[in-house]
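And now, chain A:
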Amino acid sequence: MTALAAALPRPRATGYWTAFAIVVAVLVLAPTLLPPFWQRFVTEILIWGLLAMSSDILIGYTGMVSFGHSAFFGLGMYGAAAALLTVKPPSLPLALLYGLIGAGVVAVFVAFFATRLRDIYFGISTLVFSQIFYVIIFTWTEVTGGENGLTFRQPQLSILGLWSTSFTPTTFHWFVLAVVVGSYLVVRRITQSPFGMVLQSIRENEPRTRAIGYHVERYKIVAVMLSGLFAGLAGVLYAIQNKFAAPDFVFFVVSGEVVIFNVMGGMGTLVGPFAGAAFFLLLREGLSRYMPEYYLIPVGIIFIIMIIFLPQGLLGFLRRRLNS
Partner candidate 1 sequence: MLILENVDAHYGKSHVLHGVSIEVRAGEVVGLLGRNGVGKTTTLKAIMGMARRTGGRITFEGRDLEGVPPHGLAGLGIAWVPEERRIFRLLTVLENLRTGLDRPGMTPARRDGLLDKVYAYFPILKERRHQAGGTLSGGEQQMLAIARAMVLEPKIILLDEPTEGLMPRMVAQIQEIVHALHRDGVAILLVEQNVPLTLDAAGRVYIMEKGTVRHHAAAAELRADQRVIHEYLGV
Partner candidate 2 sequence: MDQIIIQTLHGLVNGMVLAMVASGLTLIFGIMDIVNFAHGDLLMLGAFVGATVLGMTGSYWLALVAAAIVIAILGALLQVTTLRPLIGRDPLTTILATFGVSLVIQKYALWQWGPSVRNISEPVRGDFNLFHLQYPWYRIVTAVVAGLILTGLWLFLKYGKYGIWIRATTQDRVMAQAMGIPVPLVYTAVFAIGSAMAAASGVLFGPFAGVTQTMGFDFTVRAFVVVVVGGLGNLGGSILASIFISLLESYAAILVSPAQAVIVSFVVLVLTMLFRPTGLFVPTPR
């Protein structure tokens, strides 16, 4: 009996990968099936989902709320802008590099405070930092373009400098999909590793984790760095898709929306944030046909109702299964 059970693949894992394959296949086909507006929409969902997923590392796995993810996102954007404006011809790898460095610097900064401040103080400080960055970017007009931001040209997709081609919305979508899927797999691997287990242990009971002997500070620092880097990556992708960088994206509203995606989609699931982003953006899209300025009123109310009655979010019920 046991030999037979051992010979069969674990049903949970097979189910998961099947579902995963289906979703990815749908996303690959999406640009060919959808009209241009929706094509772009799906690409944006992927980018925002990536940003929300990066936040899930902190909120869902380590138990640290960040209200300042817009800072990482924004610096990823501006970093990419810097690369694309200062180095000719505009280079994709360089944009990625500069963006990640930009986000990384902020992450180091935030990580420092993560280790000194608990819970709500940490949350407030992330908000405060992102506002500081907002003010600096908004007012340092010579460097950042101030209120108007920066515009630039889209770089080409090139493989080792041998062959390059311009992005079409479809190929760009596949590029984003590849980056997002790759990021998801990496983060998933990390959260399911012993390191990830420690993070979750910190979320459940920090004093006990410390008492067992883990250097909670070091784990938190790594978690913040990871979160910041993937958020910055999302910023780079967004900058390249839209060919601009603007201070609006460093403003608190973006951080707030990230938290909404996490809560609506389900914290601690990694896929939940994507669902949350899709849900929110679709709601917004749908409602803005009827009430362009005020769609946030029903969306906000739905959000509040979800917190009270569905706190685990849309995909929260999957949390245990996804985190074996």
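In picking the candidates, the idea was that all candidates are chains of the complex that A comes from, given by their letters.
The working rule: contacts are C-beta pairs under 8 Å (C-beta built on N, C-alpha and C of every residue); 3 or more make two chains touch, one makes a residue touch a chain; residues count from 1.
Small disclaimer: the values here were computed from a predicted structure and weren't measured.
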item: Options 1 or 2: the chain contacting chain A in this complex; value: 2
item: Residues of chain A defined as touching candidate 2 within the complex; value: 65, 113, 116-117, 119-121, 123-125, 127-129, 131-132, 135-136, 138-139, 252, 256, 259-260, 263, 293-297, 299-301, 303-304, 307-308, 311
